[in-house]
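One protein chain omitted, others in place.
Should a chain be cited, it is by its letter among A, B and C, assigned in written order, with residues numbered from 1 in that chain.
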């Protein structure tokens, strides 16, 4: 363990890709909060697979069933549990993987950790499918944050070496939520789609970066030294499968700059303290400063590719080759966009409740 | 809160830059562990300021006083507390900062969080000085990990746009621990020092990247989804002041690659499962795979610079300018190298105890 | 929150008495553990209502459905979730309770905590029914502890002022598990049943004490100061509805004794350290000493009685009277016996994993 996250709220995620169901329990949500179930459903749809040519053709009935904690769409104050049944699973696709771990996957480390009795089918508990329950929790919390005028947006920052525009307004980001392909610049988006299509045609895959921007955060969220906003966000964002890097504001770029360029000068705007630039991504000393919180998460390319790869047999400890069976996303980044929003919402709400 | 870290061990850090003392309590260390105090002292010296032209000339008597938990240099099994007295503090240097927050610093967010009664002198609890107690904990734990043949090395990966070599052996990294300027390539180091000296001469500062490599880790450390090695390391590394980015293995570079290049093929070496490449940085699905664990942390440039900067007055909410008083490191990256080792050791040991 | 318990394992309980389902998630159980589902079912039956004249005639289909974490009855290492559907609920029985809180119940405090939107039907999340998922977790863990030869027994220590015998062997306690009425002395049990029947006839209820004895515990479990075996057991046992007191070994009686009588002299038996008496209940300084662990939990009488009681209206803040509708146990103590075993198992296993 632990598949639980949070201190002032706690989200516990359970399930394996091919178990009867997956789901989540969310503790700490106040009573009397109306959840717009249609809006939640629309949010979950953004993560759902099979929507277009750029994601896996598998179909998942990802409609959550709420088992408790909500009555007539209103929270009752005690733990909320929702589950999603796993119906469209083809476990036999995975038989070969019992003995031959996929390069880049958790198959091998899952074997080391849990041994012969692990559930490797569909990636088990390591499957990207486990981000669906995270989106149930995050989708509800996005609504609660919305009531406080806290708005969270994500978009594809890059696929491979193709970048989205870095110039945008909140209005631009808002539109991304309704797009089939979540980028600010649709022209760049077309190029990204082309790249994904090419990689797919080659039986290959490609990674990318998701950028998240949060407006409306009060100054003062987060605590030194290990409960800062960066720490809290990092703990959940690195829980999203395939994330290998995370940076705030200028991030790695800041390491190249002189202080005189990277420091954000303070100024007064409409009587309020702001900063002229926002190189710190809205966080100083782990605590929000009232400017937009900005972070970027790097996703590695989907490890499941159609090309033949070198691997080994777990039983005989011999080298072998593997062609990964089944259908897989050539690029998970588009579907990861709402997942990053969900993760951000959960971390922010946890800090928000601490005050 | 929280200035506490860990689940199987717990480190609690306390103190402000100018309070009577700073220190840490470390719970969960088994009884009967001999701590080599000279070795610990040598480790702490690597972080100490005032060693050379590249760090602040302030002198700190950073010798820890152990209050409990250790008897005759052997752990007794119950909480270990060590403190460092703050003696060389010139609080008056900071008077001007009561009302004028330094750009890029936690002065402003500390004010928002704690109000008038915060301790802003020397950065209070946000001071980089608080990494000294982290090094006491980490230095002890490095010794415990060493008994298990787990070896942790850090070096400066870059200062500004000057990179250390990316080709090195464990032997090279070992030598770094004894160097005054912790890089693999001393030639590159000379260039870095030159850059720091130039920035200093300009009254400016510069950031950089620290790379950490861990050898000898058993496969199987870390847990899905939020207690993975990446999550655990992230939570502590983002607790080091000035860290704004973190990546594992290929990290952000992986986002640009096709899966066929980023995946690490499995192979058998001397009867053991290894990977041909190590683009994942030794972690798959949050769990160590037995290859070296590699991560990089991006440090922003020191915000305290001698140049005049724009700021505001907290009392009158008027814009003003500020020349930061006192003596400051033009670049904290060299001193951050052992801190990153300490943080890594603490996170790894926490995972190690979980098994 | 929190409806979660544990540090080395974590059990999260969810559901309301009349929500679609109740259930639990259990994290931290190692992979490869075979669960005997028949044995688990038999354990759950011991808690089930409607078995005899001494408990509520309601029938519950308490068969758990495992959603994940177990495959072919073997644990896979990742979170285990099991749910129980709520089918036999008559919410209309509870309409009157929306405005008139039952004396002795959580109706009023639930209203204060969660307001108008709480789920008061059937007691909501406060219902004794929530001990069913605790028994799923505990029942599984009892099997794991059994493999380590740790045996946990409970019996009714008293109902009202009628005590079970205090002289018994482990063999006697073993037999209790198969009894319809879980006492050591069946003669005393008959008197207890008579008392319950009398209270029931009067439209009243009665409380009692459950005693738990644990054999086979290794010495050394538990940690000072707040993770001792007493602390851990207390945190979970006071989570069982209706528990108002808890004592270990001699407990409250020890407060009357001189040290010379209460101290347990050490002795050597078969080359092993034991104590001549066991007044400390197997725990010294919060840590097990290898002797049987003994505790007693006091259960208040069921607050739901048929007699007319004084209460108030929450809407008008007027005094009124209430006759609690629905069917209720005149005494929950017999059904609480396996719940106490389950709670003890969970706490012990959490300490056991810490080592």
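We adopt the following convention: a contact is a pair of C-beta atoms (placed from the backbone, for glycine too) under 8 Å apart; a residue touches a chain by one contact, two chains touch by 3 or more.
Not measured: the values here are computed from a predicted model.
Trainee: Consider the whole complex, including the chain that is not shown, and state which of C:19, C:154 or C:311 touches that chain.
Mentor: C:311
Trainee: Which chain C residues would touch the chain omitted from the figure, given the whole complex?
Mentor: 1-5, 13, 101, 103-106, 108-110, 112-113, 125-126, 130, 158, 160-161, 199, 202, 204-209, 219-220, 223-228, 230-231, 234-236, 238-239, 241, 243-252, 254-260, 262-268, 271, 273, 275-276, 280-281, 283-290, 298-305, 307, 309-312, 317-319
Trainee: In the full complex, which residues of chain B touch the absent chain?
Mentor: For chain B, the residues touching the absent chain are 1-4, 9-10, 12-16, 19-23, 25, 27-28, 31-32, 65-69, 71, 74-81, 83, 113-119, 124-125.
Heads up, the rule we're going with is that only the chains that are shown with their structure count from here on.
Trainee: Same or different, please, for the chain A to chain B contact, judged on whether over half of the interface numbers appear on both copies.
Mentor: Same residues, largely: of all residue numbers at this interface, over half are found in both copies.
Trainee: Among the chains, which is located farthest from chain C on the basis of C-alpha centroids?
Mentor: That would be chain B.
Trainee: Just the number, please: Cα centre separation of chain A and chain C in whole Å.
Mentor: So the centre of chain A lies 39 Å away from the centre of chain C.
Trainee: Distance from the CA centroid of chain B to that of chain C, rounded to the nearest Å?
Mentor: 47
Trainee: Please tell me the distance, in whole Å, between the geometric centres of chain A and chain B computed from their C-alpha atoms.
Mentor: The separation of the two C-alpha centroids amounts to 27 Å.
Trainee: Could you list the positions in chain A whose residues touch two or more of the other chains?
Mentor: 1-4, 13, 113, 125 - these are the residues of chain A that touch more than one other chain.
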